[in-house]
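Beneath this line is the structure, given in structure tokens, with notes to follow.
Apart from one protein chain that is not included, each protein chain of the complex appears where it belongs.
Letters A, B and C mark the chains in the order given here, with residues in each chain numbered from 1 onward.
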Amino acid sequence: MSDTATMQAVAKTQSGPGFETIQAEVPTPGPRDVLIKVQATSVCGTDVHIYKWDTWSQGRIKPPLIVGHEFTGEIVAVGAHVRPNESQVGDFVSAESHIVCGTCQQCRLGLGHICPNTRIIGVDTDGCYAEYIAIPVENTWRNPASMSVAVASLQENFGNAVHTVAAVDVRGKTVLVTGCGPAGLMSIPVARAFGAEVIVATDLSPYRLDLARKVGADLAINPATENLAARASDAVRDKGFDVLLEMSGAPPALVQGLDLLKPGGDAALLGLAPGKLTDFDLNNLVIMKGVTVHGIAGRRLWETWYQMRALLAAGVVDLQPIITHEFPLSRWRDALETMASGKSGKIVMYPGE
Amino acid sequence: MSDTATMQAVAKTQSGPGFETIQAEVPTPGPRDVLIKVQATSVCGTDVHIYKWDTWSQGRIKPPLIVGHEFTGEIVAVGAHVRPNESQVGDFVSAESHIVCGTCQQCRLGLGHICPNTRIIGVDTDGCYAEYIAIPVENTWRNPASMSVAVASLQENFGNAVHTVAAVDVRGKTVLVTGCGPAGLMSIPVARAFGAEVIVATDLSPYRLDLARKVGADLAINPATENLAARASDAVRDKGFDVLLEMSGAPPALVQGLDLLKPGGDAALLGLAPGKLTDFDLNNLVIMKGVTVHGIAGRRLWETWYQMRALLAAGVVDLQPIITHEFPLSRWRDALETMASGKSGKIVMYPGE
Amino acid sequence: MSDTATMQAVAKTQSGPGFETIQAEVPTPGPRDVLIKVQATSVCGTDVHIYKWDTWSQGRIKPPLIVGHEFTGEIVAVGAHVRPNESQVGDFVSAESHIVCGTCQQCRLGLGHICPNTRIIGVDTDGCYAEYIAIPVENTWRNPASMSVAVASLQENFGNAVHTVAAVDVRGKTVLVTGCGPAGLMSIPVARAFGAEVIVATDLSPYRLDLARKVGADLAINPATENLAARASDAVRDKGFDVLLEMSGAPPALVQGLDLLKPGGDAALLGLAPGKLTDFDLNNLVIMKGVTVHGIAGRRLWETWYQMRALLAAGVVDLQPIITHEFPLSRWRDALETMASGKSGKIVMYPGE
Partner (left out) sequence: MSDTATMQAVAKTQSGPGFETIQAEVPTPGPRDVLIKVQATSVCGTDVHIYKWDTWSQGRIKPPLIVGHEFTGEIVAVGAHVRPNESQVGDFVSAESHIVCGTCQQCRLGLGHICPNTRIIGVDTDGCYAEYIAIPVENTWRNPASMSVAVASLQENFGNAVHTVAAVDVRGKTVLVTGCGPAGLMSIPVARAFGAEVIVATDLSPYRLDLARKVGADLAINPATENLAARASDAVRDKGFDVLLEMSGAPPALVQGLDLLKPGGDAALLGLAPGKLTDFDLNNLVIMKGVTVHGIAGRRLWETWYQMRALLAAGVVDLQPIITHEFPLSRWRDALETMASGKSGKIVMYPGE
């Protein structure tokens, strides 16, 4: 590639709603970076937040910025200090989107997923809604050749689901999944693969409840129109759930989920609420029941990736049914609007199409 | 004892504030019960709630009821089906105050502390503010002969502190204790004994902060008048605490404690808030930091009691400085009012004096 | 039943090899016992040891003794102090074969499976190769009505397999199962259900290797005739296994299994060696690799039973293929000889046929 090579990319060019298609320079990898030709990139709810320019985005995003952080592709160049056992030209890789510092206490303890110095691809550094992206070699993960690029792209988000499920012990347990957006949907086959006896999923959207059934929920219930406790009663033998996986961020889902937990149950929380909780009965929902609540951030580096690899290699989790839409990258607007509509699972885009 | 033997006891005789001294029949132990001559009984915050007849008491207490649940004494009679290796006349015992069902899932899993069928001595059944009490043999714990009756009585409450500290790993950790009431105070030497590097305690009461220093807090800080983060900064190397032990139930303490936790930290919550939380930033305080929150109820049956035994036998925890007042049981009113004033550690009463 | 009711039973009537069919009195349940009409009983390797009168049996068994400890049946009478929520006439139950003391430290800590005062049904007390058996109500486990009596009988032994697998984390892990006797065979679908990515099983018997394939092993290998490391190499990505489940008791299997473990791997050992190890490289097999070795005894009370219930209810483990032979109880000699031949999975017998 010559120094002046350019590429198509999707960027937030100025403060305010919306993205633009731009021509950008193909990035030059630093000494410990690799340059990846993007083969597929998938849409995350965070991308929609940045697109719509919500409060969080306004405080965090510094335009101009190429967006997107879920992707897969082929390595086309490596920096001078990249060792062959780390990455080589031709490798088919996905990327961990969290660039961690490697030197803080969390990183030195193997807890990079909560490194306080984390920079996120497509949020703090240029992202993958583009033909090429350069990232640190430490952030690459080699995929098997047999994996589809669509599934390979999804792994970053899949990792949130795997991390959430793996944070608790679901072996032989009754599990309530509140929220059937992409991460919630993906958590269902993972909970099954890791030994859950019964999985009950909830959402307000009939579209998503259908997807939940498709990926293996024993029951998929709309708690606004059905009596969740009564419907689940047989499945949990009148006892409450052993485990709550809160994937929605909706406060009523959190409260109902904790209320339906058994004494001594575990709750893993991935969903982020729209704001502070204004009416939360910590005494009865957590303390007096002896519940343990696990806040979940990102993916364990690299435990979660090894778990993902195993789940996909064993064939016990099939992400294909969760991919509901595919677009060329040039139709990013359609992709984002579809995601925003709530009537989708995961959406994958393909640069260069 | 003849069938008509009577004893002095302190009881809630009718709905409404206050207790009365009554003459009651000495209880007759059932086939699996033991009769204990009470040698010391200590005052719990719960006793004050019942005395004052707060909202919780109004919903739970059914007068007439002899109150009190922290005590020690000597076994003076055993039921027909009590085996000698369980209890014998002459045993010096303390009591677990939670009478559990033994047949529910929690009990069968060794999680009796969260048995949903728990009845509490002095709350749901007649208590120990009396000369004698009959309880199930399963609820007795043999003490070493060398233990003082004052310390022996405290163990029920001490167990809350031990359970809270033991629920997390404090080995080599920096620990924040919010709330220096009796359980908070007792948690300080326990955290030290279990390996905490640094212990910072907070309370609004100078009296209690003095006690906290006396029992070994490295720093004891009033967060209303001092900058806790700044004061603790050196002790935690500018990083936040590894562990929060929330012993106060005060929402501002909970929020500040979680805010000062490191990413990946652990919080064990024993204190009960006066009501629901109305302004709780779960996203930033728990989820995105990857914090684990442990709700703590009662004492592990019987792991906590074995831990208490070890801590007291090793001499690494001294509960004596936490006992600030002693009264004959007949002066229960003075004891309860002193407890209610906030100017006390533990208060021990002696029947028959 | 009248006091003089008798029943057919199979017993060790005197020191020495062999059993006899006897007429015995139907047992009378004590106040905390239940009387069970045996519907099915299965053969354990231990029964074969007692039958053959091996060294262990000579030291442990005190004739006369009705043998057998794996069974299921219907409760036909309950003792005076059995509560209805514990057991009722008509209940369809299986039995935990370990009668534990309930008062030792292990029992009080929820670790009854290693109670030092354990008495075993059919070993220390009269067993279930009979039309009726009386056992403590605490040892009963209620089965769903839909469960077959053959599967219900197997649960005691199934619990050994579940306990072994559950003692380690197999989620996303590569697992080596050494030994495909009944417990080894049963561990295969359990490991799958609890999340194992790859399961490789070994045995010297082609018959058992066929059964291993049938119940789901990815590879079933005879290490005496095949190069296990080479055959498993692809499955474990040239890295060694994450987990060893040692179910054979054969020292060469143990050594090979530990040798093929990754650094930091986990080994759960259920199989008992015929004697002491005479050539065991603890340094290289365990210490320098940072391996953790879990000795497995019995079933966790009652965690393992809840896990079994979940596995069978979810339909993720099917024990039916492991049942290779069925006999009327009167043909106990055929059953025991078949078991001793090594050419069987589990063998179930039916009294009264």
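Basically, a residue touches a chain if its C-beta (ideal position, glycine included) is under 8 Å from a C-beta of that chain, and two chains touch if they have at least 3 such contacts.
As the structure is a computational prediction, the values presented were derived from the model and not from experiment.
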Which displayed chains the hidden chain touches across the whole complex: A, B, C
Touch with the omitted chain, as defined above, among A:54, A:86, A:259 or A:334: A:86
Residue among A:103, A:233, A:284 or A:320 that touches the chain left out of view: A:103
Contact residue for the chain not shown (choose from C:146, C:283 or C:341): C:283
Which residue of C:82, C:188 or C:269 touches the chain not shown here: C:269
Chain not shown, touching residues in subunit C: 105-106, 109, 111, 113-116, 239, 254, 262-264, 269-273, 276-283, 286-297
Absent chain, residues of subunit A that touch it: 81, 83, 85-86, 103, 105, 108-111, 301-303, 306
Touch list for subunit B against the chain that is not drawn: 166, 171-173, 193-198, 306-307, 309-311, 313-314, 316
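The definition used in the following text is that only the chains that are shown with their structure count from here on.
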Copies subunit C and subunit B - interface residue numbers shared by over half, same or different: same
For subunit A paired with subunit C, centre-to-centre distance based on mean C-alpha positions, whole Å: 42
Between subunit B and subunit C, centroid-to-centroid distance (C-alpha), Å: 42
Shared-contact residues (touching 2 or more other chains) in subunit A: none
